[in-house]
Structures are given as structure tokens and as C-alpha cells.
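A short write-up of the structure that comes next.
As you look at this complex, bear in mind that one protein chain is not there, while each of the others sits in place.
For reference, chains read A and B in written order, and residue numbers begin at 1 within each chain.
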Amino acid sequence: MIDMMASMWGRLAWDGFPGELVTIGGALAVVFGAAAVGAALFYFKRWKWLWREWLTSLDAKKIGVMYIVVAVIMLLRGVGDALLLRTQQALAVGDAGGVITSDTFQQIFSAHGTIMIFFVAMGIMFGLINLVLPLMLGTRDVAFPFLNSVSFWLFAAGMALVNLSLVYGEFSAAGWLAYPPLSGLEYSPGVGIDYWIWSLQIAGVGSLLSGINFLTTILRQRAKGMSLMKMPIFVWSVITTMILVVFAFPILTATLGMLSLDRLMGMHFFTSDFGGNPMMYVNLIWAWGHPEVYILVLPAFGIFSEVVATFSRKYLFGYKTMVFALFGITFLSFIVWLHHFFTMGAGGNVNAFFGIMTMIIAVPTGVKIFNWIFTMYKGKVKFASPMVWFMGFVFLFTIGGMTGVLMAVPAIDFQVHNSLFLVAHFHNTIITGVLFGFFAGITYWFPKIFGFKLHEQLGRIAAYCWIFGFMLAFFPLYVLGFMGAVRRIDHYDEPSWQIFFIISGVGVLVILLGIGFQLLQLGVSIWQRKKNLDTTGDPWNGRTLEWSVPSPAPSYNFAATPQVSSRDAFWEMKQSGRGIKYVHEAIKVPKNTGAGAVIAGFAFIMAFGLIWHIWWLAFVAFVAVIVCILKRTLSDEDNERELSVKELKQLDAKARKGVRV
Amino acid sequence: MNQLASKRYFGFWLYLMTDCLLFAALFATYVVLRGNTADGPRPSEIFNMPFVLVETVILLTSSFICGLMLLAAKANNVRRTKTLLFGVIVLGVLFLGMELSEFTQLVHEGAGWTTSAFLSAFFTLVGTHGAHIFIGLLWAGALLWLLQTRTFNDALLQKTGLFAMFWHFLDVIWIFIFTIVYIMGAA
Partner (left out) sequence: MSDAKKYTIGFVLSLLATWLAYSIAVGHLVNAHAMIVVLVVLAVIQLVIQLVYFLHFGSPGSKWNMLAFVFMGIVLLIIVVGSLWIMANLDYNMMQRSPDEKNSYMIEQSNKGF
């Protein structure tokens, strides 16, 4: 009887709660954070409003905002992790022990990487695409609005799992990619790796579905007259990114699946005995991992293309070569993945092939950098804060790219692999490339979604803090890498390293200041929104279709579908004075539904059951997911309501008072 | 074909492409690990070729019948559609039953998925295909129920078309399992 009771609760136990000061603090932060939000909703009586207006919405713009909100919360957590790591490394030299235990340190750097890549970068990316893509294409929503909601909720479920691990249980201590055999059952029998696996599996499915969704939207739902070569360049960057998503994420799913089979069912894919081959995991995970980093950066390139053209008041230089460069990067990113494990022991010819391919992939990126600069040349450049982000990017990302080419040479990589030089390189490219791009995009498109501009001055100060803070935080790491410091160390004996770690720590504080200014900017902008209202829908003198609708963009996007005849369609319409040709027709708007949240909720429960070995719970939740899906697909297709042409004209007239063109 | 249907077919085709890559990763792993038999049996020792040939013909036939079913649906012949769909389900259940019996047999012989890397890869690759067949059968059952209880319209034709795509795709994957796992294993 006791045995049955024990197996009914899996391996749940009281010692799952954290016991160290730092981890207790983390757990309390999650619990109080969630409680504070809940209390605020209760106090302001906004539960129903939240459910009705946001959580059940199938409007891509609302889903986009929710993605970004979740991602920003995770950014705060990721930066908190970074602060702890830097503090430890700044203090723990020689005899000093630092502030956290080794085991906690390992969980923190694993969580830091996992959160930043999967939940911050991917989150903001999918968020921005949701906000902007349908508007840019002149269409009402994405191809599959319900699937879009499911994708978001699966992402949120993954995020919830990662945060739950902070409160109950532990997280992976095997790095953000969890190489076996360390991540196998023998060396990591606890729940940490399982939390890692399942949060990524669930979020990964969401990403895959979004990839299918956005590709179908672009290829099947463009405005009339918008041929492929007339699309905004951001849309091309989304196409290539989604091609990468669709063809790379299945590899992640398969590989995480096999690791979980090793752990759950005693299989021997990646064990060190019974014929398992851990090197195959490294091979597969990077076959996904390399495309993943291009998934992160290509949309940022797309955003910069839009921002630079708009603020230089010129057509983007070399549109065609930009498109070719995007495809070049996409194809090449599938044949470079071995450069992540040059040192694993492959022979000279294999290393040489992948090294050469890695060097080649820098070329299309270089083409893009030149094209942005040529776009600015002889343009009437306005240095609004999105352009400040771009200037930081163009200088700093180039450095990061060059260090990448340096490491593409296997001989050099043997010296710097897994050193702080590598850590500096990838933070260089991700922060100044991906993150700066996303910040520029958020500032640029904020008025379109919310109807008022963000405070410009505070935005600039934030950008300067990030740029300066980044340099302080990561340039010392390049030096440390050359001095022999490896990554993921919580203690070192060489005293000459300490000053660099301290400078780096100061850099993180400056970045934190930058984040503080961004949060301040948000608060002040909301407070002063009446002063910064976007009354025309076109606050930046934009070039693409999203600026032709009122701000904030109405839920149905376009009351009448625009007809397009050239690139930079909106700019062309403004210049020629012809105005926009519209086609009026009734549209179907999907009804709100909580089904996406419910499906993801059951997925969360299933994951919890698998992590804690509560098999019956996992099984029941899995069945519930299938049932929910069946229920939705078997329903009578009465999921939409219609907006007649008359209704649309009335709504549009109300929204458009003051819109230019 | 209206816009909504065209979107759905294309989107579903894209999903099938991602599923192909999922199988590709599993195939690559299988080929890499198939020599790692530890102390367990080798492929040639556990594969029953006539048995697998019968499985293959059953699945192929079900794919053929599925095609005929879609033709019947396009011709608005609901009765014939239901009959042929039922045939697909029967053959699918037969296939799955045979596969499950093969798996159970292997586990009883001590050639389970914990015995060696080769066997882990075998059970996972073939088992994932089997899991897809299982989901397909659930889908077919739901479709049959819809055909029985609702008036046949464009939406139902669409659902039938999507199912047919899925079922054909599963047979395409099986071609490679049959060839790379069983035939190459036995030879």
C-alpha cells in the first residue's frame, strides 16, 4: 500500500524546495512576483478583462505583446543570473570562496543561457513578428490565428516550467545545451535536466508551429500586387528565419526526445556504455544549434534594414543583394555546425571543410553591413533612438563577427575553444546584433501598437548605457580568453585575472542601469502618453504598409485591403500623391478562445508528471491534450464572426480621424 | 480551391516536411548506432523478413485505398468514402497489431530497448513511426464519426484531404524504414 502511495507521487519530496540563500531568494522572487501580479489584478478587478481582452485573444498583435511581456520578465531573470555569475567571478580568486556554491553556480549559468536564448531572444522575435508581419503584408492576421495562440501558450508553459524549477526542484547544471553523459541518468539523476528538457520541448513545438504559420502567411496572404520582390525586406528576413525554424527545430525535438528516452526508459543513445555515443548528441544538437543562432539574428538584420531606410529617408541600398545575402546565410548556416566542436576529434579534412564554410558565411553578412552604410550615404539621416541602437550595432557587431571568423580557423579554435574569448564572441553577436535589433524594433513599432511614442531622451540614454556597458562587460573577456581563462569557472587561482572580472562586473552594472532607464522610459511614456500621441499613424514618415493604418492599429488591421504596386508601397503612395487604392470586402474575425491556454496548461501538467515521475498524471494530461485538440478540430467551425463592409467603414472612419494620406 | 483550403493544405504540407526532418534525425542516429550491439543481438538475428514484407504490403495497400477514398470524397460519394476509410482503418490496425506483436516478442526475448544502443535506436525509429500510425488511426476514427454524423461539405472534404496526405506520408516514411532498417539489417 505504501509502495503504491509512493509511486503515485513519483519522486516528489520535501527537499525539493531550495535550501541555499541565493536559491531561496530566487524562489521567493518568483513566488512574490507572481503573487504581486495576481494581487494587482484582483485589486484593480481586471481578471475578467485580462482573460477576455488578452489571454483568449487570437489577434496577432495582442499575442505579440504577450510574447514580449513574457520575454522581458525573463530578461530580468537572465540579467539577475548574469549579475550573480559576475559577482562570483569578480570575488572568487585564490583563497576566496565567493558567494555561491559550485552546484548553484552551474545551475545559474545553465539557466542564464537557456533563458536568454529560448525565452528572451525567441520570445521578443516571435513577438515582434506577430506585431508587424500581418500589417506589413497588408493582411488581417496570420494564416492560422488559433495555432498562433497555441504557439504562444506553449511558449508560456515552457517559461512557467523554467520558473517552477526555481521554486521547487532544481535546474540543469549541465550548461545551456546539456551534453551527455553529464546530462544522462548516471551523472544527473535529479530533476534538473528533466526540467530543462521538457521546458524546451514544449516551447520548441510552439516555435515550430509558428514557423509553419508565418511561412504560410507570407506565401499565401500578401496584399494584392505585392509580389515577392516588392515585399519589405523585413518580410524576407522572416521568410528565411522561418525556413531555418521549420528545418532545424525538428532536429532539436528528436535529440531532446532521445535524451529523455535515455533518462526515462533506460535507453542507450548517449550513454557511455552499452554502445551509446555521446558525440552523436553533440553533433545533432549543434546541427540544430547553429541554425538557431541565425534564427535569432536574421530578424534583427531585417529590423535594421527597415529602420535604416526609414531614418535615412532613402530606398534600401541593394534590395536584391540583401535578399540573396539572406538566402546565402540561410543555406550556409546548415553546413557550418561542426565549428562548435572542432576539438571533439574529427580529422583534418572534416575540420577544414567546416572551417572554410564558416569563413564563407561571414561574406553575406558583410554585404549587408555595407548595404546599410550605403543606404545612409547621401540620405537625410535622422538619429532617432532606433538609429542609436543601429550605430552601436554596426560597430560592435562587426567586431563580434570578426572574432567569429577568427575562431573559424580550426587551428586557432583549438586555443580558444570554450575559453572566455568564445563567451565574449557570442555575447558580442547576440547582444549587439539580436538584442540591439530588437530594442530598435520595439522603439520603432511601439507607436503603431499602442498609439503613442516612447520617451525619446530616456531611450537614447538607455542605448548609450547598453553600448558602453556592453563594452565594459565583454571586452575584458576577450583579453581573459587569450590569457587562458576558460568558461564556466566559479573560482580561479591567477590573481592577474581578477581586475578584468571586476571591470566586467562593472559593465554588467552599467547594462543594468540601461535596463533601468528602459523601464523608466516605459513608465514615463505611459504617464506622459497624451503628450506623445501618434495621431497620424505615421510618426516616423515611414515607408511600408503598417504606417498606413491608424495608431493603435485596429484589431482588424485593414478595413479594406490595400493594392500595392511597388516596393516601399506606402512611401510610393505618399510621394506620388495617388493615395492608397483599397478593396472593400467583408472579413471574418476569429472569436476569442481559451483553448490554446488549456492545451498548453495540460502540456505543462504532463511535463510536471514526466519530470517528477508521476506517470499516471503525465498520461492523463497527455490524453487531455489529445482530447482538447480533437474537440477543437471536430467543432462545427463556428469560430468566427463576420464584420460587414458597412461596419468596417464605420469603425475605420472613427479610427482614422487625422490619419495622413 | 478556395483560399482557406489552399492555406490549410500548404500549412499541413509544411508540417509534413518538418516531420520528415524529425525522422531524418532519427534515421541518422539509427545508422550511426546500428553497429553498437553491445552484448545484445545483431539486426540479422532479430528481423523476420517475411513478416515485415507482409506488414509493408498491408500499409501500402492501405495507402492505395486511402487514395481511392479521397477520390470518392471528391466525387461526393459519402457512402463509398466511409467504406474505404473503414478499410484504411482496418488495415492500419492490422499493421499496428503486427508491429506491437513484433515489439513484445523482442522484449520477451531480452532484446528490449535497454539492451544496446542499436536496439534503443531501432525501437525509437520504428516506434515513432508506429506512434504516428496510432495518431493517424485516431484521426481516421474521428473523421469516420464526422462523415457519419454531419452533412458532407467543403470543410469535411478538406479534412479528408488532409488526412489522406498524412496517411500517404506515413507510407513514404515506411519505405525507408523497410529499406534501411529491415532489408539492410537482414542482408
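By our rule, a contact is a pair of C-beta atoms (placed from the backbone, for glycine too) under 8 Å apart; a residue touches a chain by one contact, two chains touch by 3 or more.
Just so we're clear, the structure is a prediction, and the values are computed from it rather than from any experiment.
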Using the touch definition up top, pick the residue from B:Leu4, B:Leu21, B:Ala38 or B:Leu137 that touches the left-out chain.
B:Leu21
Thinking of the whole complex, not just what is shown, which of A:Leu137, A:Ile251, A:Val297 or A:Leu648 touches the missing chain?
A:Ile251
Absent-chain interface residues of chain A come out as 219, 243, 247, 251, 277, 279-280, 283-284, 287, 334-335, 337-338, 344-351, 410-411, 414
Tell me, which residues in chain B touch the chain that this view leaves out?
1, 10, 13-14, 17, 20-21, 24-25, 27-28, 31-32, 49, 53, 56-57, 60-61, 63-64, 67-68, 71, 165, 168-169, 171-172, 175-176, 178-180, 183-184, 186-187
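Throughout what follows, only the chains that are shown with their structure count from here on.
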Distance from the CA centroid of chain A to that of chain B, rounded to the nearest Å?
34
Chain B contact footprint on chain A (complex, rising order)
143-144, 208, 211-213, 215-216, 219-221, 246-247, 249-251, 253-255, 257-258, 261-262, 265-269, 271, 273-277, 280, 284, 287, 626, 630, 633-634, 637
Chain A-touching residues of chain B, taken from the complex the two chains share
3, 6-7, 10-11, 14-15, 17-19, 21-22, 24-26, 28-29, 32-33, 36-38, 113-121, 123-124, 138, 142, 145-146, 155, 159
